[in-house]
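Starting off with a structure, shown below.
One chain of protein is taken out of this complex; the other chains stay put.
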Amino acid sequence: MGKWWDEECGIVGVYGHPEAANLAYLCMYALQHRGQESAGIVSSTGSRMFSHRSMGLVQDVFNEDILMKLPGSLAIGHVRYSTAGSSLLKNAQPYAMESSRRGRLAVGHNGNLVNARAIRETLEDSGAIFQSATDTEVIVHLMAQAGSGRLIDKIGFATGQILGAFSAVFMTDKEVAGCRDPWGFRPLVVGKVKNAYILASETCALDLVGAIYEREVQPGEVVIINENGLTSYANMPTRKHARCVFEHIYFARPDSKIFGDSVYAVRKRLGAKLYEEQPAEADVVICVPDSGRVAAIGYAEAAGLPYEEGLIRNHYVGRTFIEPSHAIRNFGVKVKLNAVKSVLEGKRVVVVDDSIVRGTTCQKIVHMLREMGGAKEVHFRISSPPVTHPCYYGIDTPTKEELCYNVMDGNVSGICDFITAESLGYISVPGMLEAVRDGKDLGFCDACFTGNYPVTVIDDLENKQMELFLQEIE
Amino acid sequence: MGKWWDEECGIVGVYGHPEAANLAYLCMYALQHRGQESAGIVSSTGSRMFSHRSMGLVQDVFNEDILMKLPGSLAIGHVRYSTAGSSLLKNAQPYAMESSRRGRLAVGHNGNLVNARAIRETLEDSGAIFQSATDTEVIVHLMAQAGSGRLIDKIGFATGQILGAFSAVFMTDKEVAGCRDPWGFRPLVVGKVKNAYILASETCALDLVGAIYEREVQPGEVVIINENGLTSYANMPTRKHARCVFEHIYFARPDSKIFGDSVYAVRKRLGAKLYEEQPAEADVVICVPDSGRVAAIGYAEAAGLPYEEGLIRNHYVGRTFIEPSHAIRNFGVKVKLNAVKSVLEGKRVVVVDDSIVRGTTCQKIVHMLREMGGAKEVHFRISSPPVTHPCYYGIDTPTKEELCYNVMDGNVSGICDFITAESLGYISVPGMLEAVRDGKDLGFCDACFTGNYPVTVIDDLENKQMELFLQEIE
Amino acid sequence: MGKWWDEECGIVGVYGHPEAANLAYLCMYALQHRGQESAGIVSSTGSRMFSHRSMGLVQDVFNEDILMKLPGSLAIGHVRYSTAGSSLLKNAQPYAMESSRRGRLAVGHNGNLVNARAIRETLEDSGAIFQSATDTEVIVHLMAQAGSGRLIDKIGFATGQILGAFSAVFMTDKEVAGCRDPWGFRPLVVGKVKNAYILASETCALDLVGAIYEREVQPGEVVIINENGLTSYANMPTRKHARCVFEHIYFARPDSKIFGDSVYAVRKRLGAKLYEEQPAEADVVICVPDSGRVAAIGYAEAAGLPYEEGLIRNHYVGRTFIEPSHAIRNFGVKVKLNAVKSVLEGKRVVVVDDSIVRGTTCQKIVHMLREMGGAKEVHFRISSPPVTHPCYYGIDTPTKEELCYNVMDGNVSGICDFITAESLGYISVPGMLEAVRDGKDLGFCDACFTGNYPVTVIDDLENKQMELFLQEIE
Partner (left out) sequence: MGKWWDEECGIVGVYGHPEAANLAYLCMYALQHRGQESAGIVSSTGSRMFSHRSMGLVQDVFNEDILMKLPGSLAIGHVRYSTAGSSLLKNAQPYAMESSRRGRLAVGHNGNLVNARAIRETLEDSGAIFQSATDTEVIVHLMAQAGSGRLIDKIGFATGQILGAFSAVFMTDKEVAGCRDPWGFRPLVVGKVKNAYILASETCALDLVGAIYEREVQPGEVVIINENGLTSYANMPTRKHARCVFEHIYFARPDSKIFGDSVYAVRKRLGAKLYEEQPAEADVVICVPDSGRVAAIGYAEAAGLPYEEGLIRNHYVGRTFIEPSHAIRNFGVKVKLNAVKSVLEGKRVVVVDDSIVRGTTCQKIVHMLREMGGAKEVHFRISSPPVTHPCYYGIDTPTKEELCYNVMDGNVSGICDFITAESLGYISVPGMLEAVRDGKDLGFCDACFTGNYPVTVIDDLENKQMELFLQEIE
């Protein structure tokens, strides 16, 4: 059902195209699912930079007039959902700075650092002043301290000190760069359209601008793109790879390829493996739209059961919908979903979703399937294991205490009773990893399911928001 | 693909609920797909009426503050996409009037009259002044001329003179009423939640507020709801029934029941019949999301082929998206859809949609499936017959000259060549009617496919917009 | 101090200028003091009309883009402060109508009818439907009933039935017209700029567009301007003239000429006469800015005392200022005015204003002059007699019970005690009339000072607002 697993950011870089800002805009539009809170583009003509950032969706933040005021053949772009740093314009990215001696620099960052606060305090002790609460500003301060050398050296100086998840794009007057942290938490791909290079979080951005997918930026790799083309550097320490498995399960668009694999194919395999581990005697398989659809198709195919659309989503659900306070209390998911009686009536129904955040939503869906749809039995199946630990690498998760599985002390049959389903089944962690890997030898981070954190958390991240001293009212 | 077949309106009436406006709001929210241009509610406390109407989506037009200023246990609501009357606030509905002698009246109307202009000219000759270009104002003027009698008599006086499509809701200080024209073009259903009555265009509105579906308002029936409960009247002339078949094919939500039948079930039958009439040698069936999904599932099931999601829709496509003028020319549907390579690569693909409006869109989809997705063959299948004639009963269709099928002189293989598919197949008119009726004896209007118009058009509807003398700049 | 004596409207008509809407806009800008609630222009190209009306100031309602969409060489304009009809967009003027048989008509009206409700009820009995609560709509309905004759005949038909104050402008496709009621309550002047005619409420509008003042439209006169130039008609009954004396005292701009006389000169004479009737032993004369300035200069000159600016007005006082609820309670006029110690300290001060609405404001001014300014004595002088009766001819006055003078039972020394001044003096009614007339034989309405109403009030005007049945929330 998502909506709690808020994705953090999407990033874009464009080098060598006469309409760099337009391309960045389109790429960000394709990456909108990765962040709906703010959007920004900084472009460069080679001697001057232009910037526009604002709260809102890409299509609302930009228009033709604004894009025309972002000239140049270099651009980087960013869509953001806040993780660290609250919902303020000043936290919008890309972050841009200028020094009369050392020139201009713009940075956009996806991920979350686990030692940003510690670094920040050290910098403040030497007189530095911070404007925002973003990790990006920490990166920029480190780069400023690296002196007036080459971009790759500044990036090396900064990435040598930060820990955690960071896929990032950089821009100076004449260069665009990208990097991934050595664990490879967040995706970043390279594509080409004619002679222009595109960096983007997912391949769906390349598809929209007609760019050909070249390859992933590798974990720990820095790519510098300038008049000499793309040069690859490997100046970060080597780490055990820890790709975010939730990118495949939920965040990425099913039409994207990330970590070298098709998201759609991974989800179908998860559905099939889910059936293998958690079969059900049933008449029909449906999904919770749209998050559970591909896994449901995989489940149905593996089970040899018909796939139907038993829940219909209202396409006009928007951010501004306000449930009238008294009218129909707790009608919850009804505002988003409705059951289709002709699909469900008298049937034993398997309903597939990608995760359970709050049990109450599942409970309402089971109730809807039964009461409004007339389902005889409801078997809930989840294409990810139970989430038991918060993420510190860039995803906005509930606290440990809020997680449904923890609330029920890991008692699955208790959760099943609570949601009033006939049965409930999650995929197992090994099953999930097997389905995701499909025989390849790829390292993934599964900390949210296992608590095995690949990088030690230095800062007190639970209280990260608290450090904001000043409450801006906007 | 819709977007050309713009639905005209959705209507709602609530009687006997302490939060009538809140219920109307929720119902309108469920009916948002029927009209996205303006929304309005008029409520009554029994001695006073309150109104709010504005351009925009239901969730943007209303908020808790505004709903609190619409007190009373009676309310009617309206969502609108302009057919007659241009996109102006003054054309927003419900239309409300007051006469110091004859009291208050509010009306909301779905459909299109074919003799409104003729009636209007007669009324103007006797000194009447019109404020808007809506059919609704004509109905209200006729009711005002009926004198100071009972509501049913005023409705009878008006409906005795108007011709065409009209499902409507009415409200006086203490009564709510609803009616359907004697042909039954547009749907209208009755539900109950506790002691309150709900009138709504589709059952999905009843579902959202937890109301139980009672029955359809019948073609030619007027229902008056007041302190004596619901009373049914049949004071209109009898006509041959002509339910709009396009409501089932495209307009209505698949989770609704209209004309006594499940829209989802009808669409699955259309898909199955489409396979029967237009089979294809293929490996996989996909849909054009979301309009073709249910028919595609029906087609796949009948064909015994796997159903997959080979095209992914960008959920953030909004009204304000502006394609940068130069960047990527003609990237057309790419902004809405993307192909999934892992589903399509090397496959013979059947792609199902509910209709073809402009061949160019189909052409781009075929191109996308082949170039981006790697499909080996593309077989396009349409779950409605070719549209050949404009609608005069409340749907905003292209003119005869713009319709793809007419442009190609009805040459299906020419269209197939144009869209570069391996094959193209439409369901036949008899096949469609058989699938929709499913053995029942129900009259449908199929004028847009056949030109058999059930009511003669009196006004010059092609030029209806022209009568607006005064260009308001808003 | 104004702010209670809200002026009702300003009207403009332009004939024969290629940029008619631009000229109307500028004239309305000069007449902004007559109405700040809404503004509207209707223009005509001879065969088509264009309209824009909105809530707000002229400069906010219009911009270059909008004015470019109002083409044609004919235009009428209107600025409005609501008297009858509440603050709704639908009450904004000019009011425009169209009949397919009888063509287009736009009307803008300044004044207030005293039998509009009675006429309206009669029209409603014959089936007419009203959209707004304005007198203007009544005039238009009457004109519509007059059939398809000449504009002058339609105006004659309507003005033959209405009673009260009405200066109005009219526009058809090819004609602009203006009229004043036979009592001549509200002003209307004619000017020319090259070959174009301008009608406007005051001459300051002519000055701004460089038009030469020609003459007043006479009480009871209709002027029709078309390709034959200006033609004068006198088809209304003759009435005893009753020009609104408050136009001279407060409403009109001091740089205007109305009723054939300079407003500035009239106000200086009122100040001089006020000194003659109400002298004071004092050291300095100051005004309440800006309303009392000209009369204060006249008073000072007649008294041979120095004139100073002892109160300074904050020019940034706007509609949106909200007094923080707790901070400084009752600081009242301080937000608008501040005392100048170097002018006032130790002085006997005469302070002149044009009227007293609420004694509390005067009290605060006296307090401010004494406490903040250090004035030794404060002598309040008012250049109009006490207001004792409400106006029914187009000015929004307090009710009888709210008027300061009535509250104190006409006890001037009681009012003086209340406002804590050393003395208080009003000009007398005969003194005022003598000063205004300056030897000429001109009829004025002084009903607000005397209760001598020149036209009997037919409708129940105190409750005029009540007839609004439907509360629109905008």
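Note that the chains are named A, B and C in the order they appear, and that numbering of residues resets to 1 at the start of each chain.
As a working rule, a contact is a pair of C-beta atoms (placed from the backbone, for glycine too) under 8 Å apart; a residue touches a chain by one contact, two chains touch by 3 or more.
Because the structure is a prediction, the values reported are computed rather than measured.
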Note: the excluded chain touches shown chains A, C
Given C:47, C:122, C:231 or C:314, the one touching the chain that is not displayed
C:314
Which residue, C:306, C:410, C:430 or C:451, contacts the hidden chain when the whole complex is considered?
C:306
Residues in subunit C touching the chain absent from view:
19, 22-23, 25-26, 29-30, 32-33, 36, 57-60, 63-64, 67, 204, 207-210, 253-255, 257, 262, 264-265, 290, 293-294, 297, 301, 306-309, 312, 314-316, 318, 320-322, 324-328, 331, 334-335, 338-343, 372
Mind pulling the subunit A residues that touch the left-out chain?
42, 48-54, 66, 69-70, 89-90, 96-102, 104, 117, 120-121, 124-131, 137, 140-141, 144-145, 467, 469-474
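The rule we apply is simple: only the chains that are shown with their structure count from here on.
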Among line, ring, star, complete and other, the chain contact graph is line
Is the contact between copies subunit B and subunit C built from the same residues on both sides or from different ones, judged by whether over half of the numbers are shared?
same
Rounded to a whole Å, what is the gap between the Cα centroids of subunit A and subunit B?
37
List the centre-to-centre spacing of subunit A and subunit C in whole Å, with centres computed as mean CA coordinates.
62
Cα-centroid distance, subunit B relative to subunit C, in whole angstrom:
50
